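Apart from one protein chain that is not included, each protein chain of the complex appears where it belongs.
And then subunit A:
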Amino acid sequence: MEYFLSEEQKIIKKLAKRISDEYVSKVAIKYDKEGIFPRDILDLLAYTELTGVYIPKEYGGFGGGVMEMCLVVEELSRNCAGVAVSYAATALGAYPIILYGKEEQKKKYLPKIAKGELIAAFALTESDAGSDVSSIKTTAEKKGDYYILNGSKHWITNGGEADVYVVFAVTDKSKGPRGISAFIVEKGYEGFYCGKKEDKMGIRASSTTELIFEDCKVPKENLLGREGTGFIVAMKTFDRTRPGVAAMAVGIAQGAYEYAIRYAKERVQFGQPLSSFQAIQHMLADMYINIEAARAMLYSTCRMIDSGAKDFSKESSACKVFASDVAMKVTTDAVQIMGGNGYVKDYPVEKMMRDAKVTQIFEGANQIQRNIIASEIIKEY
């Protein structure tokens, strides 16, 4: 079902699907096995102009929104969530600039991000500050024309590969969350290093690293928004990018579901294809029901955000939680349907199950999302 997508949105989905099926599918297992960053696929996305779908037209993008970004992520994830997250992480790094960047910052970075000339990243998490964002310890001290950053960030997607990082640091410790500020840090700035690369369970084609700041000099004009607004920048960005995780989850689930159906039709046991057994049919039906429900929820949330709604934290969190739980269930069932063949690395569903797990963890674990949803609904009634 196309869920009333516009003609342009259908084209975006079609083009992303083509790249996913013709190119991503061919490298997914290799890149996962060897942990290869999919720069070649990102180059293709740049050539086809899909890197700019969510960037405003005045900065060289297509002028779409969260929906357009999610359609690309969903289709890439059907074949490799590691590739999809490498694409989506740039959106996560670009959104703070779209939302809070000064005109000069937007003009400097967004057109190059739209063309795929720059890869972006978002650096908030620290070893002791994951779900508890307000406890970050990286500091930024203003000295003349520069802010001096000290500290480290952990589990940064696109770490080491990105050219531009939106980094969150404490500018005034006494103010708690209101003392956090956001900065645009470019690769190559003095005192900015990339640390350890993580050896992950899933999304292994993506790069996840530590970032280290040792007296890193960031020009004062790279402050994003005002001093002390970093927490808001992060939260408002997450509201817009959580559907991206939901899109990734829907895509992974769709990929596993499609593979399981094909397998069930071909695999013969007791003289008949697996698909003829009711136990398998019910599993396939449940997969379909859950994926369609997750997709409908995702698209309606995207439409709500892009329509200019002011508050959508609850909806954004809800679609992320539901879709990621669906992805985990569907991929696990796909492995179950395929039995031993599902459990070995010769077939892609084993990878999809590993990839699905992270969607329940990153960009705010599902437990934190449920806190957000509960807090909102209790306020409402």
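Some notes on this structure:
In this section, a residue touches a chain if its C-beta (ideal position, glycine included) is under 8 Å from a C-beta of that chain, and two chains touch if they have at least 3 such contacts; residues count from 1.
Going forward, contacts and distances are computed from a predicted model.
The chain that is not shown carries the UniProt protein name "Electron transfer flavoprotein small subunit", picked from "Methanethiol oxidase", "PTS sugar transporter subunit IIC", "Electron transfer flavoprotein small subunit" or "nitrile hydratase".
Note on the undisplayed chain: of the listed residues A:Val53, A:Val66 or A:Ala260, the one touching it is A:Val53.
Along subunit A, the points of touch with the absent chain fall at residues 7-8, 11-12, 15, 18-19, 44, 47-50, 53, 62, 346.
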